[in-house]
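With one protein chain held back, the other chains of the complex are shown just where they sit.
The letters A and B name the chains in turn, as written, and every chain counts its residues from 1.
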Amino acid sequence: MKIHIEENKHVYWNPYFGGLILGLVILFTFYITGRGPGASGAFKSTIVTVVNDVAPTHAENNAYYDRFIKKGDSPMNTWLVYEALGLLIGGFLSGALSGRLKLFVEHSPKITSKKRIIVALLGGVFFGLGAQFARGCTSGAGLSGLAVLSLGGFITVLSIFGGGYAIAYFVRKNWI
Amino acid sequence: MSNTYKIKKVVVKTEYKVLAAILIILAGGLVLLPKYEKNSGIKPESFLLNIMSTERYVTTDQIANKMINQDPNLLLIDVRKKEDFDKFSLPNAVNIPLAKVLSSDSEAYLNQDTYDVVLYSNDNCYADQAWQLCNRMGYKHIYVLKGGLNEWFNTIINPQEPKITDSDLAFKDYNFRKAAAMYFGVGNKTNTAPKVKPKRVIKLAKKKKKVAEGGC
Partner (left out) sequence: MGPLIPNGVIPTEWNFVIAILIGIAFGFTLEASGFSSSRKIAGVFYGYDFAVLKVFFTAALVSMIGIYYMDYFELVNVEQLFVLPTYTWSAIIGGVIMGFGFVLGGFCPGTTLCAAAIGKIDGMATMVGIFIGIFLFSEFYDFIEPLFDGSYLGRITITDSLGISPYWFIFLFTVFAVIAFYFADVIRKRVKKVFY
């Protein structure tokens, strides 16, 4: 069986080193702004803005959108949206520097790319739903919550990994 | 390739052992460092400087002037006991007895940036003590009425007539004080009840420690 050796593309940072740098970034964020980085909030702001632009009355009547609509200022004007922009730029930079820019569907050889896209979409739906319940995702609730020892963050992280391991066996065909 | 089912011993690289040791030592250090009570409030040196300066004093003339002009930033606080406050006090003053200056209810009046707070009592003594407590806590815009209510009586309610040889300024002050006395209802020989000026509504905005916004 030929084992083809991967090129430079898959030389990633040592995970401990990556964790160290990430920890320093989070520390820096807390020191300067008093809050930690996050990600799901940017997605939520986008949806709120789009719904507000397309159907303003519906948005006002809905109790959830109403929380985030500010009179006279777009809901997109939040810290997280700018940070998400930075995330896109940073990811692109790193990919470009390591030669990883490529438009393709990454999937296990045991399934087709079509199936992968459908499963990814489904996974995203679950994740979006769950992130609203937990008021954060692994970055916002997990890293930032855990950094200040928040109880909610701790519970969320445990539940995420618990839920993941619980279902991992049943969807293993997608990955291995 | 044959599979042996023994658990292979994982050789941990020395760098990782060092890193793990560093992490544990750092965390252990946090536990072992001596904990001390953190000082909330200003440093002792600045406190001493503040005590020695006389910037905090305001005179009765200044206060009377502000009251006549209905200065909206003025907030008078009487630090005597409640009984004394009920018997007589300056119009639109709030009573916070000295014992309660540090309580959380009074914090709304004292720890804020909207008003200039003037503390007063019969003489300087209680007001100065109250001022020291506030200054130690780092509250800003706190002043003391020099001479307290006794001085108030001597200058505004019952101003002393200046002698012929006194300066022009003394005469101006005297006239001002007489006018102020009229304003405050002195010499109102008729039995009509003094006009009750509408009670000022004091909007309190407690200066909270700013907690960062965040979420999601």
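A few points about this structure:
In this text, contacts are C-beta pairs under 8 Å (C-beta built on N, C-alpha and C of every residue); 3 or more make two chains touch, one makes a residue touch a chain.
Just so it is clear, the model here is predicted, and its values are computed rather than measured.
Listed for chain B, the residues touching the missing chain in the whole complex are 7-8, 10, 12, 16, 20, 23-24, 26-28, 30-31, 33, 38, 209-215.
Taking the complete complex into account, residues 3, 6, 10, 12-13, 15-16, 18-40, 42-44, 46-47, 51, 62-65, 79-80, 82-96, 98, 100-108, 113, 116-117, 119-168, 171-172, 174-176 of chain A touch the chain not shown.
As a working rule, only the chains that are shown with their structure count from here on.
Centre-to-centre separation between chain A and chain B, using Cα means, comes to 47 Å.
Across the complex, chain A meets chain B through its residues 16, 33-36, 38, 40-41, 44, 79-80, 131, 135-136, 140, 144.
Partner chain A is touched in their complex by these residues of chain B: 16, 19, 211-216.
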